[in-house]
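The block underneath contains the structure these notes are about, expressed in C-alpha cells.
With one protein chain removed, the remaining protein chains of the complex are shown where they sit.
Let's look at chain A:
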Amino acid sequence: MTAPTAQNTGPSRRLAKGGLIDRSQPLEFDFDGRPLSGVAGDTLASALLANGVTLVGRSFKYHRPRGILTAGSEEPNALVELRSGARREPNTRATMVELYDRLSATSQNRWPSLEHDALSINRLAAPLFGAGFYYKTFMWPAALWERLYEPLIRRAAGLGRAADHEDPDRYEKATAHCDLLVIGAGPAGLMAALTAARSGARVILADEDFRLGGRLLSDAPEVDGAPAPLWVDRVLGELASFPDVTVMPRTTVFGVYDGGTYGAVERVSDHRAEPLPWQPRQRLWRIVARRSLLAAGAIERPIVFGGNDRPGVMMAGAMRAYANRFAVAAAREAVAVFANNDSAWSAARDLSRLGVRVAAVIDVRERVDPALTAPLAAAGARLMLGSRVIATSGKRLSVVEVLTGGKRETLKVDGLAMSGGWSPTVNLTCHLGSRPVWNDALSAFLPGSLPPGMTVAGAANGRFGLAACLADGAASATAALADLGFAVPSAALPRADDDPAGLIPFWHVAESKGAAFVDHQNDVTAKDIAIAHREGFRAVEHLKRYTTLGMATDQGKTANLTGLAIMSALTGKDIPETGTTMFRPPYSPVAIGAFGGSHRGKAFRPTRLTPTHGWATEHGAVFVETGPWLRAQYFPRPGERDWLETVNREVTAVRTGVGLCDVSTLGKIDIQGPDAATLLERVYINGWSGLEVGKARYGVMLREDGMVMDDGTTARLGPTHFVMTTTTANAVKVFQHLEHALQVLWPELDARIASVSDQWAQIAVAGPKARETLARIVDAPFDLGNAAFPYMAAAELTVLGGLRARLFRLSFSGELAYEIAVPARQGDRLVRALMDAGAPFGITPYGTEALGVLRIEKGHAAGNELNGQTTAHDLGLGRMMSGKKDFIGRVMSNRPGLRDPDRPALVGLRPLPPGARLRAGSHLIPVGQPTDAANDQGYLTSVAHSPTLGHAIGLALLAGGPRRIGERLRAVDPLRNEEVEVEVCNPVFVDPQGEKLRV
C-alpha cells in the first residue's frame, strides 16, 4: 500500500457508467473549503466518496477518524455542518443531504484540522475514557464542575455548532387527511400505494429519500424482466394520474400519535442553497390517516470487531447502494466483505459485476450456498469461510487482519464491507408503547402489537425477499382498504425473485484486537458493555444510560441490537430475556424550527388591539402587553421627565378634573333566559334576584374550593337579560366556568351565554367633571342627573345623534365615573368625541399605570391580590357572602382553615420615613425580630406612589389583617437588600367613606 496521502481526496472513484445520476448536470461543492464536484442525483456522501474523500469526521469521544458507514438515515458517523452563517446547520447526515450546486459543508469535532486533530490524543487515553468515566472521575470537588470539567468536556466531546444568528428561513405547518398513509416507497410501499390508488382511496405515500424506490434503487434487481428503476418510474407515473394520491418525497414520517395521527417533516427546500422566495425551508405535517401501512424496510447492522470504525469500513448494503445507485466505488484498490449472511454475497456479486475488485469474502459460516460463492470465486475473490476479521489498520483502511483456519492472515484492501444481517425498521410500531418481538429464525425484532389502524409490510415485517415485499405490500393494502369498505380490483403482481437471505446470528468477534465499536456515534465499544456488565448495569435501560449506547442523534439505529446481543452473551440470557430499548418519536432528528412553524416573533401569538389603539398611537401612548392585549400604559407629554411624572399627572387629572381610559379588554358576557338570574345566584357569592332592571352590581365569584376566582360588575338590562364583565385576564376562564355551570352542573337552567367582549368598545370616563363631559354627547332626553341615573345605574341609550350605546355608572377610581360602551367599530369615533366633549375640562387620557394607582388608592383588589390563594374574607369581601342561598364555593369557603382569623388578609401600608419607597414583594417582619421565615407575616402585593397623598402606599396580605391596623412592621426586600418601616392602615387610602363616587 502507498503511504496515506496528506490530502483527503484521491482520484475519482466514479464508475464509468451506470447509476441513477445525471452526469450531464455537474454540481460544484466544497468540503472543508476544498472545491469538489458531483452530479445531480448524488447525496453529499456519494459525492464525497466519488471524490475519494473517505475521512469525513472525528468521533464524539475519542476523536477517531471516521468515514461514511451507511447510505441512509441511520448514518452514525458522517455528520457535517452544512451551509454557513445564519443557515449553518450542525450534525446533518451526509448520507441524507441531497447535493446541490455550491453546497458547502464542514467537518465537525476536529481541531485544528480533520487530518491532524489535537484531541485524538484521547485515543491514547481511551482506557481511561470507558463507560462510567465521567461519573467516576469528575466527582469532586463539586465546585470544579461548572468552572472546569463541564466546559472542558463540552469542548472535547462535541458535535457541530449551531448557527449564531436567527434562522432566516420560514417553516410551515399543515394538516392532511387520507384513507391510507404509506410510509416508505420501496417495493412494498409502492405496491401498496398502487393497489390503494387503483381502488379509489385517498392515499399519501411518504418517503424520506428524494428519489423513491428504496432498495429497488440500491440493489438493482429486475422487476417484470427489466431494471427495477424502470418499474418504479412506471408506478410513479400511474400514481400521478390519480387526483387523490399525494406522493411526498423528502418526507420523513417521524412519529405515530393517538387517533391515527402521524407527524411528518417535509424537507421542502433543503436541497437548495436557499429556499425559493415563496417557499418554506421545511413543512411539518400532521397527517390524519384512517389506516397506515408501514413499509420502512430494514437497516443493516454492523459486526463488532477490532477497528470496525476505520474510514473504509462500510456496511455491505451501503457499498452496494453507492455502486448501483450512485455509480461510485467505495474503494479504489480492492474490497473485502465480512458477513454472517447471504445478502452480503449479493452485494459482493454486484460490486464485482460493476468492476470493483473483491479481494475476499469472509463469512463466519462454514458453509454457504455454492450459487452465491461460485460467481465470486470465478471473479477471483478468495472465499474465506468459517473466518472472521479481528483487526484493521491504517488511518484510512489499508490492511484487514483475518482469523481463518486457526491462523492470522492479512489482506491489503482499502475497503471492507460488513454485514451482520438486517433489522426490520420497526421504530414507528413502538411509538404508542408496544415493544417489538424477537424472532429467532430471522435473528431480528419484528413488530409487536401495532398502533390502531397500522399494518406492516415488507422488510419492516421481516419479509426480506423482493417478490415477498411486492406481494406483502399489495396484500396488506388490500386488507386495509377492504376493511374501510373499498372494492379493491385484483391485479397481477410484477415478476421478481427473492434474494437468498440465509443467516446465522453473529455479533461480536471475541478475538478482536483494538477497540471494537458497537455505537459508532457515541464511541461505545464492546469493552464498555463488558464494564457495564461487570459493574452491574445489566438491565437494558441501565446499560444504555451507563454506556450512552444508543443515546446519540442516530438513536442507535445501527447499534442497539448488537449492544443487546453482546450483553446477552455476557449474562447468558437470551436476547428477548435481556430486553429491548423503546423507540420514541422522532424517528430521526427534526429541527425545532419545523415544530415552531410560523409561530415565532410577532406570529408567536396574536396581539389583540383595543378599539382605540389607533387613536392612542396618535396621542403618543406607550403600550404594554397585558395577556394577549396591547394596552396604553401611559400617555407622556413633551417635557415630562419620566413615566412617574406622566402617571402622577394622569391620576391627578382624574381626581380633580376628568380622565378617560379604554377598558374594552374586560371580558363581557351576555346572559339571557328565564333562569339568567338563577345562574348569577349560583356563580356569585352575593344576591342577584333582587337587582332591578337598569342597575348594576359588583359581584365576586369563587372556585368550588372556596378561593376567589374573579370579580366584576354585572348589569341587568332586562328582566331576563344581563351583561357581565370579568377581569381582562380571566375573560376566557370565566366564560368556560359559566358554560360548565350551564351544561354540566345545572343543564336544567334555561339560560344561554355568549361572549361579547369583542363586540363592544368600552371607555371609562372618570372624575368630578365626568357627568358634564358625558352630558355633551348623550342624546336628549336622557337624564344624567344623580337622581335619574345614580351610582350603579345602567342604561341602554343613544349618543352622538343616534349611536347605540350602553352606559354604566361604575367607578374603579373612586371618583364620579361612568363606563360607556358602543359597538366596537365605533370605539374610535367615541373616544375622539369624548376628547372633544371633555376639552373644556382638560380631559386627560390615562393608561393602565394610572388605572393601577387609582385602584391602589382605593384599596381595590386586582390580579396581584386575586392570586388563587385568597378567599373573599382575605380580601375584606366576606360580608358580601349571602347566607340565603348556595353558590359555587360556599361550602368549601367555610372550612375552618379558610376562616382562620390569622390568615393573611388585605391591609394598607404606608412607609414611616417620609419619602421612602415601597417595593412590591417585600416581606413583613415584626420590628426587632430577625429576618427569617419564622417571622415572615405576609408580603406587599401592590405598591404605588400616590400623587393624591404625596407618598408611597401599598397593599399587603398580612397575617391577622385588619385587626392589626396601627401596628408598625418592617417591609424587607432581601432581593434589593432594602428595608423600610411601615404602618398598617385601612387599604382604602382615598375617600374611605365613598362619598365622591355618589355625587
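Everything below uses one rule, namely that contacts are C-beta pairs under 8 Å (C-beta built on N, C-alpha and C of every residue); 3 or more make two chains touch, one makes a residue touch a chain; residues count from 1.
Assume contacts and distances are computed from a predicted model.
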Mind telling me which option in "ABC transporter permease", "Molibdopterin-dependent oxidoreductase YjgC", "Sarcosine oxidase subunit delta" or "Cytochrome C" is what UniProt lists for the chain we can't see? "Sarcosine oxidase subunit delta"
Just to verify: which one of A:19, A:130 or A:260 makes contact with the chain not shown? A:260
Of A:34, A:895 or A:998, which residue touches the hidden chain? A:895
Just one of A:333, A:498 or A:704 touches the chain that is missing; which is it? A:704
Please identify which residue in A:743, A:929 or A:986 touches the non-displayed chain. A:743
Spell out the interface residues on chain A facing the chain that's missing from view. 175, 257-261, 286, 288, 432, 452, 704-705, 732, 736, 739-740, 742-748, 750, 886, 890-892, 894-895
